[in-house]
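Note sheet for the following structure.
Right after this comes chain A.
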Amino acid sequence: MAAFLWNPFPVLMLTVRQFAGGKAVRVVGAISLFPVLFGAIYAFDPGIEIAEYFISEVIYRRLFIATLLPIIVLILATGALGNEIEDQTLPYLTLKPIRRLRIVVEKLAATVLVATPLVFAGLTLAYLLVYRSEAGGSEALTYLWAMLTSAFFGIVAYGSVFMLISLLIHRALLAGITYALVWESLLGRYLPGLRLVSIRHYTESIYVGLLDTETYQFIAARGDPLEDANSVAAAVITLAVVSVIAIGLSGRRLRRLNLE
Partner candidate 1 sequence: MTATATRIEVPHAPTPDLGLPAAESVIETRNLTKRFGGVVALDHLDLEVPRAAIGLLGPNGAGKTTLIRLLLGLSRPTSGSASVLGMDTGAEGLKIRQRVGYMPESDVLPSNATAADFVGHMAEMSGIPKVHARQRAADVLYHVGLDEERYRLIKGFSTGMKQRVKLAQAVVHDPSLVFLDEPTAGMDPSGRDAMLELILRVYRLMGMTVVLSSHILEDIERVCDYVIIINGGKLVLSGPIGKTAVDTQEIVVRINSDPQQFMDRLATYGIHEVRLATKGLVTPYPELIVGHGSDAVYDAIRDTAADLGVPLRSLRSRAHSLEEMYLNAVEAGALELESPEEQADGD
Partner candidate 2 sequence: MAIEGQYVPVGSSDGAFGEVYDRGYQHYEGSRLGRGHAVHALTTYSMRRALGSKKSWTAKVVPALMYVAAGLMVVIPLGIRAFLDDASVVEYWDYFFSIFVVLGVFVATIAPEMLCNDRSENVLTLYFSRAITRMDYLIAKLVGTALLTLTITLVPMVVYWLGRQLLEDSPLSAMKDNAGDLWRVVVMSLVTAFYLGSVALMISSFTGRKSIAVAVIIVAFLVVSIFSLTLTEVVTDQDVLPYLAILNPLRLVGEFSYGLFGQTMEDTEFGKPLSVWAYAGAMLGTVVFCCGVMYWRYVPAD
């Protein structure tokens, strides 16, 4: 499929085929179905909570951004380069007259290309199930738009950082899980200072920023509002800078890598 893409981006297509061929996509697909499961439960008994609160606070912020998003991107990003290093097939890419940076960028693009549709599908389905019973109207649509945009930035940022980790240490998957679960969700809650360093915080800032304030005030009052959220622009720029730095470091690391 998509044979025309091979010529301009061989590494990208190789990685997409790698994901499609392996267990990665199935595992990631299953995880991205979690929000849909919750949407279905809500649709089964909508009385318990108002739609906006359930989709925004329960599904998106607590379930998706806190645990699912990092794990989804982690599995794909560490697999993209990590598997090639472990299977010793990386020389087929590095011993070629192309720049190492391009390998990293195409690998990242493949990760985003595979993660985004799965994540978007999961979230949109959950959204539809939750809003099935109520006339959502345009105002409700802003939730969907905010979720998808912030999720996308999250994918790109997490992707580049986890890819860099997979080049630096051997057991990248384990390190990634500790980072996502321990660092961001647990410590993030108790040590406010960590916020500056956690990708999750910026992703949430984008989400909150995109929701126009009145709708969100009403929701936030019920749940736990996001303290000192950055503005959307600031958050987007930060994530972009983090990604670019991670990609640059990955390229440099790939140049120096000794492939025993």
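The rule is short, and it goes like this: a residue touches a chain if its C-beta (ideal position, glycine included) is under 8 Å from a C-beta of that chain, and two chains touch if they have at least 3 such contacts; residues count from 1.
In picking the candidates, the idea was that all candidates are chains of the complex that A comes from, given by their letters.
For clarity, every value in this text was computed on a predicted model and none was experimentally measured.
Peer 1: Sort out for me which candidate, 1 or 2, comes into contact with chain A in this complex.
Peer 2: 2
Peer 1: Which part of chain A faces candidate 2 closely enough to touch in the complex?
Peer 2: Residues of chain A touching candidate 2: 38, 41-42, 45, 48-49, 58, 62-63, 67, 71, 171, 173-174, 177, 181.
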